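The block that comes next holds chain A.
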Amino acid sequence: MSIPGAGLGKGLAVTLKTLVTPSTTQQYPDVAPELPPRSRGVIALREENCTVCMLCSRECPDWCIYIDSHKEEVVVPGAARPRQRNVLDRFDIDFSLCMYCGICIEVCPFDALYWSPEFEYAEYDIRDLMHDKDRLGEWMATVPPPPPHDPLGEPSKEETAVAKRASAS
Partner candidate 1 sequence: MTLQDVLLAVVGLVAVAGGVAVVSTRQLVRAGLWLVVALGAVAVEFLLLGAEFAAWVQVLIYVGAVVVLLLFAVMLTRAPIGPSTDLDRPALPAVLVGAAAGLGLAALFVGVFGQFQVPSPAVGTAERIGDAVFGDWVLPFEVLSILLLAALVGAIVLSRPSAPQETPVAQGSSR
Partner candidate 2 sequence: MTWEVVLRVGLVAVAFLTLPLIVGQTEHKVMAHMQARLGPMYAGAFHGWAQLIADGVKFAQKEDVTPRAADGPVFRLAPAVALLPYLLVLLVIPLGPGDLVGQQLDVGLFFVLAVVGVGVVAVLMAAWASANKYSLLGGLRAAAQLLGYELPFVLSAASVAMAAGTLSLPGIVAAWQPWWLLWQLPATIVFFVSGLAEIRRPPFDMPIADSELVFGYMTEYTGLRFAFFLLAEYVGIVVISSLTAALFLGGWHGPWAESVGWLWMLLKTGAVAFVVIWLRVAWPRLREDQLQRLCWLVLVPLALAQLVLTAGVRVALS
Partner candidate 3 sequence: MIRPVIPLVTAALLFGLGAYGVLRRRNAVLVLMSVELMLNAVNLILVTGDTMRERVTGQVFALFVIVIAAAEVGVGLALVLRLFRLRQDINTDQVALDDEPRAATPAGEPALAGASDGEQA
């Protein structure tokens, strides 16, 4: 059994309560926002880790990563013949297309891509949202250090491998 008009009173009560509750709005340009750790702001590139395996570009759902490269012969002293090595010419991410899914970062086998929490890179021209590899490299400075391991968690694969090798020898 509900009293007719009780909902109206409830609406008034809720709004009045919200009125006297301090609001938690952050005045953004004046006050820096408190971002949660590991927020997804922009994607940074560590160029020397990239082997041009193209996994990121292929897995990208909206095809916003553009990669060009050429092969170079590297003469390794003592080796029978020169090795071939991929050299990155172009690594562009079009942030006007990117949907911040992070799949490229997940799939990168050599830890060349990282999330950076920086988000203030809006532009007046949409074409300026295409970040080349130098720009992506600059973001590396803003990438936070990886979180420490959970002291109660399982040890990492590398650690167990080292321990196993040591015990075997």
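On the choice of candidates, all candidates are chains of the complex that A comes from, given by their letters.
To be clear about the criterion, contacts are C-beta pairs under 8 Å (C-beta built on N, C-alpha and C of every residue); 3 or more make two chains touch, one makes a residue touch a chain; residues count from 1.
Model, not experiment: these values are computed from the prediction.
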{"item": "Which of 1, 2 or 3 touches chain A - same complex, any copy", "value": "2"}
{"item": "In the complex with candidate 2, residue positions of chain A that touch it", "value": "8, 11-12, 14-16, 18-19, 21, 23-25, 27"}
